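Below you will find the structure I want to go over with you.
The complex is shown incomplete by one protein chain, all other protein chains being positioned as in the whole.
Order of writing sets the labels: A and B. Residues in every chain begin at 1.
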Amino acid sequence: MPGILETTLLLSVPLLLAAAGELVLERSGSLQIGMEGTMLTGAFVAFAIVHAGKSPGAGLWGAVAAGLLSGALFALFAIVLRADPILTGTAWNLLAAGSTAFGYELIAGKTGAVLELPSLPVVVMGLPWAGLAAFAFPVILHIFFSRTRPGLVLGAAGETPMAVRAQGYSVAGVRSLASLFSGALSGAGGAVLTLSISHTFVEGLTAGRGFLALGIVVFARWRPLALLPATLLVAGATALQYRLQAGGSTQIPYAVFIALPSLLSLAALAVATSRRGAPKALGTPAP
Amino acid sequence: MKRLFTGWSWIPWLTYGAAAGLSVALVLIAGGSPAASARALIESSVLSAPALGESLSRLTGILFSALAAVLAFRGGVLNIGIEGQFLMGGIAAAAIGPMTGLGAASMPLALLASALAGALACLPAAWLSESRGVPPVLSTILLNLVFAAAVTWAVRGPLRDPAGDYPQSRPIPDEQAISTMVPGTRITPAPFLALAAAAGLAVFLWKTSPGLKLRAAGDSPLAAKSAGLSDVKIRTWVFLGSGGLAGLGGGLEVLSVTRRLYDPFATGTGYSGIAAALLGATDPLGAILSSFFLAALGAGSRAMEREAGVPAAIATIIPALAVLAVLTHRAWRERGQ
Partner (left out) sequence: MAPGRIHALLGENGAGKSTLVAIASGQLRPDTADILRDGRAVTWTSPRQARAEGVTLVPQHDLLVDNATVAENLALLDPMAPFFESKRKRRDRVARAESLFGLPLPPPEDLASSLPVGSRQRVEIAGALLTGPSVLILDEPTAVLSPPEVQTLLQALRTLSESGTAVLVITHRLAEVFEAADDLTVLCRGETVLTRRVEEVTPPEVAALILAGSEGGSRDEVMAGLSETDSRKIEPPRRAATSGQLEEDLVLEVRALATLDSKVPSASLELKPGEALTLLAIDGNGADSFAAAIAGLRPATGSVRVAGAPVALGDPGSYHDAGGAVIPADRRLEGLFPNLTLTENFAVSDRRRGFWLTRKSLEEDARARMSRFSIRASGPEARTRELSGGNQQKVLLARALTPLPKLLIAIHPSRGLDLGSSASVRGFLRDALEEGTAVLIVTSDPDEARLLGAPIRVMYRGRLSRVLDPETPVAELGRYMAGLAE
């Protein structure tokens, strides 16, 4: 049995990937609550590809492609056509839940057995290379936002969209690119969940991790570097919960650990005065 | 005629066509025959008393969730937390019977408690929204996870049935439950209560002064201030009312359908309700139709899977596609103005 540290790190990977993607999208001013659906789609696509005999690496890239497609669909509906982003995200979650269950039934429904999949190769500390990349993202994004011009423009799109327009850029364009990025990362997060954590796919595999990623972004107050401690805390609580469950200890109710990440995020929202840190134009249509 | 083309007004209808086409394509991909699938779907959702009973038993939860969404969206509150408020209602209903030991009298009490629990479940989000400026979307989504955890805790802790092997609550005894009206079917009074609630909500929204004020505040909070209304107060009441309806749905689900609380409980009902509200044009009476459609789809999809080999998950896909089409249509209509 791997140590609690390794479990924590591994459980962090999908959350970190999805949260990093969502953070970029929210910093650009768009709010996508369909991360859950995108992760689930990535998880399923990775499963389908590997089940068809391809390598886990191919499964991961397939999930990234599926994520990109999800990001493109969200951009089309919520950013270009300007449908309500929240309701689009809600519908997307339903659609992903339905279609992954549908696809899984077609592929595996007849057997009824749990299909064990080969894992992504481990590089270090029980992490696949995609996991290492996940831990690099907060740092990369920090540099992106604080040191590069595209980072400044993207941040401005979520803060003062008119400033971006005055510079001659399209706000909808910037947000659509952010949506593609966020989709790709969430898809990858779903793939890691399938290939390195559960080693199989079941209906509703993500079990709220996409929503948790939303909470982590809030908890981190939209700062990339803060994603690391926020995610490790959440993943650590989950790892501890697995350990306690396996050990049969019931001193701390298991539900407390399930609720802990959300409660922490809610507390972060309640304590902060006003919406400091939140992009000012979050959820408003592009001018 | 000219406007028809220059305004591209036919584009949104394309999305409905695409949604329908995709649904049929999925049936074909699954190797089913669309005709056989449709027959299986209809036969086992409405064409016999047991089938209708199955559809109606699914209607209760979806319709109450849809009404919660209609009330919230009309009042300008994006309550995405109906799922969680529904669960809190379920917990309350499962707790009251065994805890009070009142026998038959505990049933109305349980319903009251479930409505109250649903409303209380909204309070953190309402407070965060009005005094902290936190968008209700974020807070209600996070609260959904908290309330799901509350179910996990309740069925393993205080409400656990000591007799069973699984973590679930004690069964609701017959005299405390809402039982069938037609022997041999699952037709209970619960779905009719939901229909009555829909009619009541329609009357409230369209025929009363508070209902008008609520819709006005939802249409334009700034204009509401100019008209002398307190938009904050209205939004808070909308939140509580929406949660109360969702909670009542959860309570009825426990008392009339499942007779117990277990984990996970009725996953996705709250979200289906949101879909039904949108498909029903955010109108209580429209929500009756769309909720029944969703409920029948859910009930019939099992038979479709058995008889035509089309996975039952299509019952989730079709409404989701339809909602996307409706949202696009709406955005298109508003863009023209």
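To be clear about the criterion, a contact is a pair of C-beta atoms (placed from the backbone, for glycine too) under 8 Å apart; a residue touches a chain by one contact, two chains touch by 3 or more.
Remember, it's a predicted structure, so these values are computed and weren't measured experimentally.
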| Residue touching the undisplayed chain, where the options are B:103, B:173 or B:210 | B:210
| Residue among B:101, B:184 or B:228 touching the omitted chain | B:228
| request: Identify the residues of chain A touching the omitted chain, counting contacts across the whole complex. | output: 146-150, 152-153, 155-156, 159-160, 162-163, 165-168, 277, 279-280
| For chain B, which residues lie in contact with the unshown chain of the complex? | 207-210, 212-213, 215-216, 219-220, 222-230, 337
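By our rule, only the chains that are shown with their structure count from here on.
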| said: Using Cα averages as centroids, what's the distance between chain A and chain B in whole Å? | reply: 26
| task | Could you please specify the touching residues of chain A with respect to chain B in the complex? | result | 31, 33, 77, 81-84, 86-88, 90-95, 97-102, 105-106, 109, 203-204, 208, 211-212, 214-215, 218, 253-256, 258-259, 261-263, 265-266, 269-270, 272, 274-275, 282-283
| task | Note which residues of chain B are touching chain A in the complex, please. | result | 26, 29-30, 78, 80, 124, 128, 132-135, 137-139, 141-146, 148-150, 152-153, 156-157, 267-268, 271-272, 274-275, 278, 305, 311-317, 319-321, 323-324, 327-328, 330-332, 334-335
